[in-house]
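My questions will all concern the structure given below.
A single protein chain has been omitted; all remaining protein chains appear in their positions.
Then we have chain A:
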Amino acid sequence: MMYRLEIQKLLLEIDDNIEDAELCMRLIRQGIQIADKHNDLEWGVEMRYSLIHEERATSSCSESVMAFAWILNVCDQYPDQFHEADFLLEYEWMLCSAYSNASLSTEQIQAVADDLYLRLDRNQITKRGYYFTMAEYVQNLGDYRKGEEYIKLAMQEPFDEENVEIMEYDYRIENLVLMERFDEAIMLMEQVELKKLTNFALPFETYCAMAYCMAKTKDKRAQIYLDKAKASFETLREVNSSMLYSMTRLLYAMYLLEDEMMWDIFERIADWEIGAEDDLHFMLTRHAAMICSQGGTKELKLSPRVSYYEANGMYDLNKLYHYFDEVATQLGLRFDKRNGSDFCSNEYRELKVMNGLKL
C-alpha cells in the first residue's frame, strides 16, 4: 500500500506547483506509472483523469487522447466497476481534439462522434455538449448554416454541468458573428450582460469573437467589444494556453484597432504555440504572420523555447513573417486535404488580401 502514499505525495507536490503546468503533467505521469505498476485501476483512472484535465488547461493535446482511450477501455472491460457515463463530458473534449488534429481523417472523426452519440444515448445523458461540439466542428469547415442547425438541436437538450447558459449564448453569438450578423449577436450579448452570466473564460472569449469579427469587417462597434474584452480579461481568475484561440482573436483585433497593448499580448502568447493543437497553431500562426508582415525590427521579451528566439531580444519581423507564413500555409493545406475543401487556405488567403499582401 506504500505506493498509494507515493501517489498522494505526488498529488501534494502537484498542489504546491499548480501554476507550473508542465511540471504537474510530469508528476501526474509518474503517478500513472506507479498506479499501472501495481495494476491499480482506480488510481490509474484517477491519475489519467487528472492528466486530461491538466492538459485541457494547455494549448496542447498529445497525451489526453491516449489517457482517455485507456479509461474508456477500462470502462468497457469492467463496466461494473467503472461507468462510462462518468467520463462522457471528457469525451466531448476528445471529440474537439479529434477534429483539431489535421492528421485525423474525417472518417476517424465521424467514428469518434458516432461512438460518443451512442454512449450518450444509451446512458440517457443530454446531448447538448455533443451538438455544440459538432457545431464548432462544422464552423471550422466553414459551414455556418449547419452550425446553426446543430446549435438549435443543442438548445432542445437539457443543460448539464459544463454546458451552462452562457455557453449557449457563446455558441450562438460565435455563429452569428462568423456570419457577420452583428446586430443579432449584440442583442444576445446584451442579455448575457443583463443576466451577469459568467463561466471560466466567458464572456471574455465571446467579447474576443465579437471584437475580432467586427474589426475584420471594419465595423465601428469592434472598439466597444475590444474594450469589453480587455476589461473582462482583467477579471479572469486564470489565464492559460488553452485560451490560445481567443487570445489570438484579441491580439488580431488589437492589431487592427491599433491598440497599444498588442505586443504585450503577443509576448504573452507566443510560446503557447509550442506543442499546440493543429487548429490553435493554425489560428496563431496565420494571424501572427499578418502582424509581423508590417516589417521592421521589434524588441520583444520572448521565451527561449520559441524556435525563432533571439538572445538580444531584437526581432526582425520580416523573418518572423516568413516563419509564421510557412507554418500557417502548411497547416492550411493539411486541413484542406483532410476536409476535402479549400476553406482553410482560402481563409488565410483572404487575410493576406485584407492586409495588402501579395499572394
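Keep in mind that, in the parts below, a residue touches a chain if its C-beta (ideal position, glycine included) is under 8 Å from a C-beta of that chain, and two chains touch if they have at least 3 such contacts; residues count from 1.
The criterion applied here is as follows: contacts and distances are computed from a predicted model.
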From "NADH-quinone oxidoreductase subunit K", "Molecular chaperone HtpG", "Carbohydrate ABC transporter membrane protein 2, CUT1 family" or "Molybdenum transport system permease", the hidden chain's UniProt protein name: "Molecular chaperone HtpG"
Touch criterion as defined above, residue of A:Asp160, A:Asp264, A:Asp316 or A:Glu347 at the omitted chain: A:Asp264
Omitted-chain contact residue, chosen from A:Gln33, A:Gln156, A:Asn199 or A:Thr297: A:Gln33
Missing-partner contacts on chain A, residue numbers: 15-23, 26-27, 29-30, 33, 36-37, 39, 61-66, 68-70, 72-73, 76, 94, 97-98, 101, 103-104, 108, 111-112, 114-115, 230-231, 234, 260-261, 264, 275, 301, 303-305, 309, 311, 313
